[in-house]
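A protein chain is absent from this complex, but the other protein chains hold their places.
Each chain gets a letter, A, B and C, in the order it is written, and its residues are counted from 1.
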Amino acid sequence: MAVTVRLFARLKEIAGADELPRDLGTATTVGDVWQSLAAEWPDLAPYAASLSCAVNAQYARMHTAVSDGDEIAFLPPVSGG
Amino acid sequence: MAVTVRLFARLKEIAGADELPRDLGTATTVGDVWQSLAAEWPDLAPYAASLSCAVNAQYARMHTAVSDGDEIAFLPPVSGG
Amino acid sequence: MLLPFAITADPLDVAGLLTLAQDRHAAQAARDDVEGPGAVILFVGAVRGRHQGQEVEALTYEAYEPLAVASFERIAREAADRLPGVVLCLHHRVGTLGVGVASIAIVAVSAHRAEAYAASRFAIERVKQIAPVWKREVLRDGASWVEGATVHPDDAAPLDEAWSRAWR
Partner (left out) sequence: MLLPFAITADPLDVAGLLTLAQDRHAAQAARDDVEGPGAVILFVGAVRGRHQGQEVEALTYEAYEPLAVASFERIAREAADRLPGVVLCLHHRVGTLGVGVASIAIVAVSAHRAEAYAASRFAIERVKQIAPVWKREVLRDGASWVEGATVHPDDAAPLDEAWSRAWR
C-alpha cells in the first residue's frame, strides 16, 4: 500500500523532506505510518505526545485507517497567528 | 457680559440657530445661561434633565462660572458611533 | 497630514489610520525600549439600513468638533492609563451618510492582542458615552435625532461600565 507522507516545520527538518512516498505493506492506521517514520528517524519519536495528524487534508486521529493513495500529514504543535 | 451659545442636534432645531450671541447682564453660571434660553424657547426646558454642557470646548457643569467672551455649549444626549 | 484624532466630512481613511496607529506605536515602543506593535484592531461602524424594524435611508452626523477631538484624546489617555503602551487613533465622520458607509474608525495597537481588543472595545463604548456627536435618522417619512447617553466624562460609574464591557 502506497501513501504520501507530508511533514511540516521541525518534523520536516528532522526527516530532511516535506513529502515522502511510503510503501507500507501491512500498515493500516495513521499510527502505523508514524511508527515507521519514527523507526527511520529516531529524532521524530519525542513528537508522538504532541502530534496532530490529517488524512487527505482532514484532521484525523492516530487510530484512523489509511487507504492506498492517501496523503498522511503529521503536524507538530501549531504556532500561527 | 457677552457670551456665545452653541446648540446642537435637536436643541439647534428648537432654537432655530446653532450659534447665538447672548448678552447676559447678571448671569454668572452656565445654568443661568440655560435658564435664559429656556425662558425664550420653552421647548428647550425638558432637556434640563438630560443636558451636558461645555465652556470653551471643555466639559463643564451647570454651576460652572462663565466669563465675558466665553463659548457656552449645550449638548443633548449624545449618539455618536 | 492625517491626525490621530479627528472629525472629518471626508470619507474615512481607514488604510491611513491603520498605518498611522502602527507607526505611532512603533515610535513609542522604540523610545520606551519595549515591545513594538504586534496586534492591530480596527473597529469600523457603518450605517445600517434598518434600525429597530424601521428602514433607514441615511444617517446625518453632527459634532461639536473641538470638544469631540478633545474627548477622543481623553479616551486614548484613559485607555493607556489602564493598558500601558496601547495606542489609539479615532476618526468620526460627519454629514449625511448612506447605508453601508463608515461613520467611525478606531484603531487600537498593542504588543499583544488582549490589550488591543480591550482598548478598541473600551474606546467605542466610551465614544458612545462622552463624545459630543449626534446622529439623525433619515427614514422614508421623516427624520429624527437619536438621543443616547448623558454622561459627564468625570463620572466614575460610566467609565467603569465601559471597562466592564472591554476587559476582565
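As a convention for this text, a contact is a pair of C-beta atoms (placed from the backbone, for glycine too) under 8 Å apart; a residue touches a chain by one contact, two chains touch by 3 or more.
Model, not experiment: these values are computed from the prediction.
Contacts of the undisplayed chain with the visible chains, over the whole complex, involve A, C. For the options C:58, C:80, C:99 or C:138, the residue in contact with the chain missing from this view is C:99. One of C:1, C:15 or C:156 touches the chain omitted from the figure, and that residue is C:15. One chain is missing from the display, and on chain C it is touched by residues 14-15, 18, 22, 26, 35-51, 99-100, 102, 111, 113-114, 117, 120-121, 124, 165, 168. Chain A residues in contact with the hidden partner, per the touch definition given at the top, are 6, 8-10, 13, 50-52, 54, 57-59, 61, 73, 75-81.
Here, only the chains that are shown with their structure count from here on.
For this pair, chain A with chain C, the centres built from the Cα atoms lie 48 Å apart.
Separation between the centroids of chain B and chain C, computed from CA atoms only, is 26 Å. In chain A, no position touches at least two other chains.
Multi-chain contact residues of chain C (touching two or more other chains) are absent.
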